[in-house]
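Missing here is one protein chain; the remaining ones are kept as they sit in the complex.
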Amino acid sequence: MTHILKRLLTAVAVVALASPAFARDITVDLAGEPSSLDPHLQWNPDSYYVYRNIFDNLVTRDNDGKIAPQIATSWNQISDTQLELTIREGVTFHDGSPLTPEDVVYSVKRITNPDFGSPQLGQFNQITDAKIVDGSKVMLTTAGPYPALMAQLVKLSIVPKKIVEKLGKDAFNAAPVGSGPYAFNKWSRGVSVTLNRNDAYWGAAGPFENAIFRAVPDAATRVADLLAGTADLVVSIDSDAGIQLKGNAKVKLLSAPTERVGYVGLNLDKPPFNDPDLRKAASLAIDRLGITEGLLQAGEVPMAQMASPAHFGYSPDIPAFEYDPAKAKELTAAKSELASTPATLATAPVFDQRIVQAVQQMLNDVGFNVSISMTDMPTYLNIVRSEPAENSELSFGRWSCACQDADGITYPTLHSKSRWSRVNVPEIDALLEKARVSLDVKTRQNAYTKVHQMVRENHYLLPMYQAAVLYGSSSDLEFMPTANESMFLNRMSISE
Amino acid sequence: MTGRGATFKSTLTWWPAGLLLVLVICAVFAYWLAPFDPDRQNLLGRLKPPGFEARGKVFLLGSDELGRDVLSRLIYGARVSLLVAALSVLLSGFVGVTVGMAAGYLRGWIETILMRLVDIFLSIPAILLAIITVAVLGPGFINVVLVLALTRWPRYARVAYGQTLAIAGRPFVTLARSMGASPLRVLALHILPNIVGPLLVVATLEFGLMVLFEAGLSFLGLGVQPPTASWGSMLSTGRNYIATAWWIAMFPGFALFLLVLSANLIGDRFGDRIGDGR
Partner (left out) sequence: MLRFLLNRGGQALIAAFGVVTLVFFIQRLSGDPTALLLPETATQADIDAMRVTLGLDRPLIVQYWAFLSDLLRFDLGRSFVQNADVWDIVSSRIPKTLQLAFGALVVALLIGLPMGLIMAITRGKHVSKFIMWIVLACQSMPTFWSGIMMILVFGVWLRWLPSSGTGTFAHLIMPSIALGLLSLATYARITRAAVLDELGKDYVRSARARGVRTGRLVRHHLLRNSMIPIISITALELSQLLAGAVIVETVFAWPGLGLLTVQSIAARDFVVVQTIVLMGAFVTIFANLAADILYSVVDPRVRLAGQS
């Protein structure tokens, strides 16, 4: 009797212990719920973390950041404005229907149709036409030479024409059907989105039976969830929260440098930063290394240009900024009245307040008169994009174009036509425009290098550092964070 | 009652007031009491535990996420927390009592309009008013006071209204009226003194709430501007460090707890004395 009981107990124990191994689920804590699961409708990390697992993109980036085949197996630049893509065969959507070149053409036309009103229109509106050639290829035509095209196609998800047309916009958004490694299962509004593994996926689908993405707005709670074992992966935490994870064997901290560049924007039309000497003083006052290594401590790297090694157009020849508060003090002392003009530093709660406060103190230490103005995100955006007269003297920002091309970061922040830019230098404008339409890698690189040099010499704005992204994960999860902050479940694995 | 019991009772009565006094002294004399500049950062001395010593300086209560002295911030923080609470109670009390008394005494269409205005303000989410105030007026200390006053005045208005209604019918008021006293005179000399008790109870309880609300605004990123220390802002950043640097949140948390508790105790005792159970 006891014998049988013992055996039974052992059997139960084995099943109980073993079952997670072959039916492992993953729970991911995001900061917010996806606002949309239709990949053509919404653009924010909480949405694309989820829908990029449901849909395949035209091309993708591998973990090293190189553009790699996905739905397009190969591509060929036929002319300055024409790109021919070969479409992968044998890919099926989650309902079993095949993915055809027709779906690719439909997806391109859907997102580039101004009436559709996609928030991502600006990323794709250089594409003027898409058509099927030779039955299995798709030809894209752009308005002019467009070097960033491939970088943009990384973000173009393929949707099934027939299903979208049958269901309509709303029903498709509520229950999306894609061809990716995970199929949509359930969306509890405000709570979570559940995905199931697509075992018919053409590539590796990953180790998880189900994936649950939850919305947990408070960072402290996300960390607590991870520590309590109710979440396997959490996003948007800072390095100080990471310290909590270090002493615990069940969890670990993952980080990687991203294509995000932290910078301090200067208002060039207002005192005190309309004065080149004072701009230089501001730059000399900021201890970039102190901020990245003393404060942030998650692999951030000081930058002296509006680009990072993760971008095309980064120039390794740009020397680092000096940190010399004594020299900065001399410069401000020479113009002490101008330097002490009250200046506000605009920021929003989403940014790391430690950096903002550190920058404020460093500037005030050398004789500036800076106060912080923290407002919620829409107000902040209004301020930093307004005309120079209404704009704040200083602003903190972290820029990412999710395209890993210098065009996406230098053009908006430095070109006089951009609302983000408070720089108005014809030579920079000309260089940026040239680099934007040239297909010659060398011409582009030279133009960006020249721009970086001019920015560094004149301190039109103050690049600070290449930001890192941090994740907390359970210790048996193998996940390699990438520069474009993607989160593909099928690239993760379970150790042991 | 035994002598011992009486002492115990009076201690219970007086310590909240004594504590409030100590906090007010801290706030007023912060400049002389605080060992260091509360905003002075030291990136090499971040997150150090209480008693930490650097360059001959002792950080009695440790340092925060930017290496600032927690004790100095605590002392300066008393200033912001007390001032925000006091000013917002005064402002909301003044507006609310004026509106409530006017509505309760004048009646008629003025009553209708004022009291529906009260309803309107009661039903707009406070957070919406807070965000919009900050968006339109910009952030800052004064605007935090404005936000709190804007969201809380209806409470006073309702109490003042109800009390005025109850008093306005009493013979001594009717008498004063019939003798030709102006409405302002009646309100100020005859009605206000009779309703001030319950209003003071509300105000003391609200004082504690205002301290908590300021903290809540800080948590939502709408409080006083960094780097200014308030207990609320210290607590809302410090809560991210509970497991690794407990001292950042624990001290302001305890101070805030004591402040609100003593405000509540005073209000409660006060309510008892004037026989208002509510």
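Order as written gives the chain letters A and B; numbering starts at 1 within each chain.
What we mean here is this: contacts are C-beta pairs under 8 Å (C-beta built on N, C-alpha and C of every residue); 3 or more make two chains touch, one makes a residue touch a chain.
Bear in mind the structure is a predicted one, so any value in this text is a computation, not a measurement.
Student: Could you tell which one of A:Arg385, A:Lys434, A:Lys450 or A:Arg491 touches the chain left off the display?
Tutor: A:Arg385
Student: For subunit A, enumerate the residues touching the unshown chain of the complex.
Tutor: 32, 35-36, 38, 41-43, 114, 117, 119-123, 169-170, 173-174, 188-192, 214-218, 220-221, 224-225, 227-230, 376-379, 381-382, 385, 399-403, 408, 411-412, 417-420
Student: Please output the residues of subunit B touching the missing chain, sorted low to high.
Tutor: Spelled out for subunit B, the touching residues are 5, 8-9, 12, 107, 111-112, 115-116, 119-120, 122-128, 131-132, 135-136, 162, 165-166, 169, 208, 212, 215-216, 219-220, 232, 235-236, 239, 242-243, 249, 253, 256-258, 260-261, 264-265, 268, 271, 277-278.
As a convention for this text, only the chains that are shown with their structure count from here on.
Student: What whole-Å value do you get for the distance between subunit A and subunit B if each is reduced to the mean of its CA atoms?
Tutor: Averaging C-alpha atoms per chain gives centres 42 Å apart.
Student: For a test of understanding, state which residues of subunit B touch subunit A in their complex under the given definition.
Tutor: Answer in residue numbers: 39, 41, 43-44, 46-47, 65-66, 131, 134-135, 138-139, 220-222, 225-227, 237, 239-244.
Student: Considering the complex alone, what residue numbers of subunit A touch subunit B?
Tutor: 219-220, 238, 240-241, 243-244, 287, 290-291, 294-295, 348-349, 353-354, 356-358, 360-361, 371-376, 378-379
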